[in-house]
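A single protein chain has been omitted from the complex, and every remaining protein chain is retained in its original position.
Now for chain A:
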Amino acid sequence: MCLAIPARVVELLPDDAATVDLGGVRRRISLALVDDVAVGDYVIVHVGYALNRLDPAEAERTLALFAEARALAAPPQP
């Protein structure tokens, strides 16, 4: 019920709607809950609505923390 997935906005449509790409599948969603969405943005889609924009910089920061943990767990061989 609360599951939501990131999708890339490929086209803005009238009536606060957009077409998004979900790993190759296109579907129409509502943008009624999020302002100022642009083509190329990633949004979190839940029951046909974008709940929020995904922040790519924050995603990179989190992934960098994960990469650091992995580097510590398996130090490169000399």
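The working rule: a contact is a pair of C-beta atoms (placed from the backbone, for glycine too) under 8 Å apart; a residue touches a chain by one contact, two chains touch by 3 or more; residues count from 1.
The rule is short, and it goes like this: contacts and distances are computed from a predicted model.
Student: Considering the UniProt annotation of the chain absent from this complex, which name among "Fumarate reductase iron-sulfur subunit", "Electron transfer flavoprotein subunit alpha/FixB family protein", "Hydrogenase maturation factor" or "C-type cytochrome biogenesis protein CcsB" applies?
Tutor: Its UniProt record gives the name "Hydrogenase maturation factor".
Student: With respect to the chain omitted from the figure, which of A:L12, A:V39 or A:A71 is a touching residue?
Tutor: A:A71
Student: For chain A, which residues reach the chain that was dropped from this view?
Tutor: 1-6, 8, 22-23, 30, 32-35, 42, 44, 46-49, 51-52, 54-56, 58-59, 61-63, 65-67, 69-74
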